[in-house]
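Please read the structure below before turning to the comments.
Moving on to subunit A:
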Amino acid sequence: MTTEIIFAGFGGQGVILAGKILTLAGMSEDKYVSHIPSYGAEMRGGTANCSVIVSDEEVASPVIEKPDVVVALNKPSMTKFEKWLKPGGLLIYNSSLIDIEPSRKDIRTLALPANDMAAETNNARGANMVVLGCLAKVCPGMISGVKPFEFALDEAISARNKKFNPINIATIEAAYNKDYDIK
Partner candidate 1 sequence: MAEKVLMKGNEAIAEAAVRAGCRFYFAYPITPQNEIPAYMAKRLPEVGGTFLQAESELAAINMVMGASAAGSRCMTSSSSPGISLKQEGISYISGAQLPAVVVNMMRGGPGLGNISGAQGDYFQATRGGGNGDYHVVVIAPGTVQEMADCTLKAFEIADKYRVMCMILGDGYLGQMSEPCVLPEFVKEFPAKPWALTGKTPDRKQNKIMSLKLSGIDGELNAHTKALFENYQKIQDNETMSETFMCDDADYILTGYGTCARVCKKAVKMLREQGIKAGLFRPITLWPFPAKELEAACKNAKKILTVEMSMGQMVQDVKLNCGRSVKDVDFYGEPGGIIPSVDAVIEKVKSYE
Partner candidate 2 sequence: MSKKYEFPKSMNDVPTHYCGGCGHGIVHKLIAQVIDEMNIQQDVLLVAPVGCAVYAYNYINVDSCEAAHGRAPAVATGMKRVHPDKLVISYQGDGDLLAIGTGETVHAANRGENITVIFINNAIYGMTGGQMAPTSLVGQVTKTTPFGRNADEVGYPIRACELLNTLVEPKYIERCAVYDVPHINKTKAAIKKALTYQKEGKGYSFVEVLSMCPTNWGVAPTVAADWVKDQMEPYYPLGVFRDVPGGVTPEAATPVAGVVTK
Partner candidate 3 sequence: MAKGRPLINKERCKGCGLCIRVCPKKILEMSKETNGQGVSFPVCIDEASCIACSMCATMCPDCVIEIEAE
């Protein structure tokens, strides 16, 4: 099985970090993984995205043309990447910040109030962590539960910020334990 995911949002929402953590989590489970961030001048002006592949077989191309999943943390990202989804793909959009509905009818959608859910776990900046917990839940077979994220956070987070790992794990866990209504 191969899952191709695009994370997108504005700078500061931690979309590239979320992608990296998912990649590391996949690696810890001996999956084949790849992560390509948007970079350089592309990142100036506020938008950021990354492409993550988690697969049971060798990743042929790390480039994602038709994602299985798009995670859009703000409105411009949804507008841009919704149309990339393959038919039947899943759009997870941050309904805390996005006040419009997805327009495509041939995809599945999930309104995820990521900012609100993060705030509920006292982790106001943890919308990206909510996404990770949600993905582990709604993409069966990709990541086995919350455990792999502990390793991933430990690898990805600098020593200075490691003190936030427990609260981030708690946020991921809370998001993982929710039930989601995919339309």
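Behind the choice of candidates: all candidates are chains of the complex that A comes from, given by their letters.
Keep in mind that, in the parts below, contacts are C-beta pairs under 8 Å (C-beta built on N, C-alpha and C of every residue); 3 or more make two chains touch, one makes a residue touch a chain; residues count from 1.
Small disclaimer: the values here were computed from a predicted structure and weren't measured.
Only one entry among 1, 2 or 3 touches subunit A in this complex, and that entry is 1. Here subunit A touches candidate 1 in the complex through residues 20, 23-24, 27, 32-37, 39-42, 59-63, 65, 155, going by the rule given at the top.
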